[in-house]
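Just one protein chain is left out here, and the rest sit where they should.
Now for chain A:
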Amino acid sequence: MKILVTVKEVAEAEDDFEIDGLDIDERYLEYDLNEWDDYAVEEAVTIAEDGDDVEVVSVTIGPERAEETVRMALAKGVDRAIRVWDDDLESADMLDVGTKADILAAVVEEEDPDLVFSGVQANDDGFGATGVALAEVVDMEWGAVVNDLDLDAEGGVAHVHRELEGGVEELTDIELPAVLTIQTGINEPRYASLRGIRQAQRKPLDVQGLGDLGLDASVLESAVSRTAMFEPESESDVTVFEGGAEEEAGQLADLLRDKGVVEG
């Protein structure tokens, strides 16, 4: 059995940042593994540990810098990694969901996995659509926002819980091959162990360009373009009470009286 996990390195802005053109100024960004993907990796690695002969492969679309993050996934137990990048990708303004789905689909064609895990969303651009779009392109079954997974590898079925709004959960059986988008909380992601980190340095990390995947720069064409980025003006009216509990209670009472919430 083979599980392909899509792994993204996301940018996180510091508390105070500036916007430069259409993006947050590079100086204020730090990079890390996308939180949802951490859960997806854990889910795949646990299945591999519990099962026989399960290979876990990760795929990342990202520059060389992302290898640090990819190595961390390898350290947690992913067997080998693929990173897709080349000059065309480097010079693209933005990768929209369609582009990412097409690129990942080419990797799925090549790897032929039984299961694909992606995160529900990425905590930087937050399209929240890549996994599902990928399923559509490769014509696989799919399940979104999976927060519990019971895999019947022999029967070729994934029994999944999906988190719906309002605290409702749905139980679904999905036939493999399938794409599942993994929700946070499905498991407890591990820390990489030191031995895992050492082994990760020696695990295969294969870099492929669009050409290697049978694609060309036309895959980058997009109907979507970012036109502006700004921080919305936020209006807030905060009163901070200071002092002991009694003083604070008094201040709160004064405020409520002032605002006419209580009389007296």
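By our rule, a contact is a pair of C-beta atoms (placed from the backbone, for glycine too) under 8 Å apart; a residue touches a chain by one contact, two chains touch by 3 or more; residues count from 1.
Keep in mind that, in the parts below, contacts and distances are computed from a predicted model.
Asks: Pick from "2-oxoglutarate synthase subunit KorA", "Exosome complex component Csl4", "Acyl-CoA dehydrogenase family protein" or "Thiamine pyrophosphate-dependent enzyme" the UniProt protein name of the chain that isn't shown here.
Replies: Missing chain, UniProt protein name: "Acyl-CoA dehydrogenase family protein".
Asks: I'm checking contacts with the chain that's been left out. Which of A:E68, A:D150 or A:E248 qualifies?
Replies: From the options A:E68, A:D150 or A:E248, the contact with the absent chain belongs to A:E68.
Asks: Looking beyond the chains shown, say which of A:R27, A:R195 or A:K259 touches the absent one.
Replies: Candidates A:R27, A:R195 or A:K259; residue touching the omitted chain: A:R195.
Asks: So which bits of chain A touch the chain we can't see?
Replies: Interface residues of chain A facing the absent chain: 68, 71-72, 75, 190-195, 197-198, 200-201.
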